[in-house]
Every structure is written in C-alpha cells, then in structure tokens.
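Here the structure comes first, spelled out in structure tokens, and everything after it is commentary.
Every protein chain but one is kept in place in this view of the complex.
Let's turn to subunit A:
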C-alpha cells in the first residue's frame, strides 16, 4: 500500500476513535446538567406522576451506559431522534442547517483563502515597505472589530447608504444559486474581514521564515526575480504552517459564526444550537455538538495530511 494512503487511513481511524471519545464526553456533560430530559420537557407544569410516566416512556430509568449505547446506535444509523420542543426529526433539521452553514463557510473561504495567501505573498515580498504595512494595517483593523460591529457597519453601508444588498440573509430551499449568493453577500463580506488577517499574517511569517534559508540566498544571488523566489522556492516550503492556520479558520467559519448568523438572520447551525440550548432541548444539543466535533476533527486530519504531503522529509520517512 502506498504510504500516504496508509497514513490517511490511519488518521481517519484515529479520528473516528477520537470522535467516539468525544461522544462519550458530550453524553456525560449533558448527563451532568441539573434536571433530566423529562423535567425539561414538562417544565414548570411537571407533576411527579407525569414525570414518572414520561421517564418510563423515554427509558430514562435505564442505566446511563445502556442509554449511551442506545444513543450511539442511533447516531451510527443516522437516527438522531426527535427534538423535544417541536417534535421535528433532528437529522433532517441538522442536514438542512448544516447545508446552509457549509454554503456560507464555503463562500467565505473561496474568497478569503486565495485573498489572504495573495496578500501574504505580497506582504512578504515587500516586507517592511509600505505595501506590507498597508496590508497589515487594514487586515488587523478588520480582525480587531467585533463581528457584530463589522456586521452593522456593512449593513449600514451596503443596504442604507448604497442599497446594493439586502440586510437579512435567510436562504430557503428552492432558491436559485445566484439568489442564494446575493442573499449571503453581507455575511460573507463580514466573515472574510474577520478571518483574513490571521491567514495573511501566517503566510507572511512562514514565508519570511523560509526566506532566511541559505537556498533562498543562493536563488537571489543567481539572479532569480524576487516574486519567483517566493513562489518557486519559499512558498512550497511554507505550506505546512499556512495550511494549519487556514484549516483552523475554516473550522471557525463552520462552528463559530453564531453571532454573524444572528445579526443577519441566517438560518444555519449555530443559531439552531443556541435556540435549543436555551430551551434545554438536550438531544439536539448532543447531536449538534457531535457534528461540530466531527467537522473540527475532519478538518484537522485534512491539515495533517496536507502538511505531510507538502514535506518531503515526512513524505519519505527513512
């Protein structure tokens, strides 16, 4: 078997093991919350008799271990159960919301990643000169703005002063692709502003680090133009740390953008989770927690594999 393939399989297996451990942690965490699911459903109006009935009906009297494996069995077969608050099927709801989350994250990433890399390369090329300073100043300013402030600013500018876009970014099934793109324009702009600086600074730093190497000096001395030095010799050797940061930001775009979702009324996973935490709808909280964990682990595996492929020493171990 090709060593890379073997490595990917190994990592995936490790990831699954980790996910299993996380599922146990999530389950334990939810168990440790005061009150139980039956109490959460019945709320204020709970009478002892009704509580007992519901506990019996939901199997809450079984030992925790039995219930954990029952839940895990459901997860593996794609059955996440039903929401306590409105009885909808959790898997269906998450599926739709996750689609929206990925759409938003994807749009933001498609713009932010190439832009950040390009800006990072330019900043590294002109390190210490005005283009570098300008790029750093602008991106650091946008990352320093709290997300909701950036969001309000963008809403004001692009819906009131220049009415180009719509402030509310809801997307619905059946909307055309371009209509969807138009709807998410504002949150995408905000998210790009938020994640740009981190990736740009890392690109710049990683490349500058490599630029200290002897072979770069050799390339410069033999007269290779500066941009080509960076592109041909420095960038490929700086990929590993850059990919790590890019992936961290992608993970953030998927799991951490609830504030932006709320401000733009975007119907994605973050808001769904917060709504259900508020109502103590624990099966939903467990399920979404697991989805977020899976996204994080998956992206990190991806980063690891890319880093290894990019590094000849790791690619061809002795």
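We take it that contacts are C-beta pairs under 8 Å (C-beta built on N, C-alpha and C of every residue); 3 or more make two chains touch, one makes a residue touch a chain; residues count from 1.
One rule holds in what follows: contacts and distances are computed from a predicted model.
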> What does the UniProt entry say the missing chain is called, choosing from "Peptide/nickel transport system substrate-binding protein", "Carbohydrate ABC transporter membrane protein 1, CUT1 family", "Multisubunit potassium/proton antiporter, PhaD subunit (TC 2.A.63.1.1)" or "Molybdopterin-dependent oxidoreductase"?
Replying inline: "Peptide/nickel transport system substrate-binding protein"
> In the complete assembly, which of A:244, A:267 or A:300 touches the absent chain?
Replying inline: A:267
>> Can you say which of A:68, A:126 or A:152 touches the chain missing from this structure?
In response: A:152
> Looking at A:81, A:167 or A:256, which makes contact with the chain not pictured?
Replying inline: A:167
> Pick from A:132, A:147, A:281 or A:304: which residue touches the chain that isn't shown?
Replying inline: A:281
>> On subunit A, where is the contact patch with the chain that was removed from view?
In response: 42-45, 47, 50, 83, 85-88, 93, 152, 155-156, 159-160, 163, 166-168, 170, 172, 262-265, 267, 271-272, 275-276, 278-279, 281
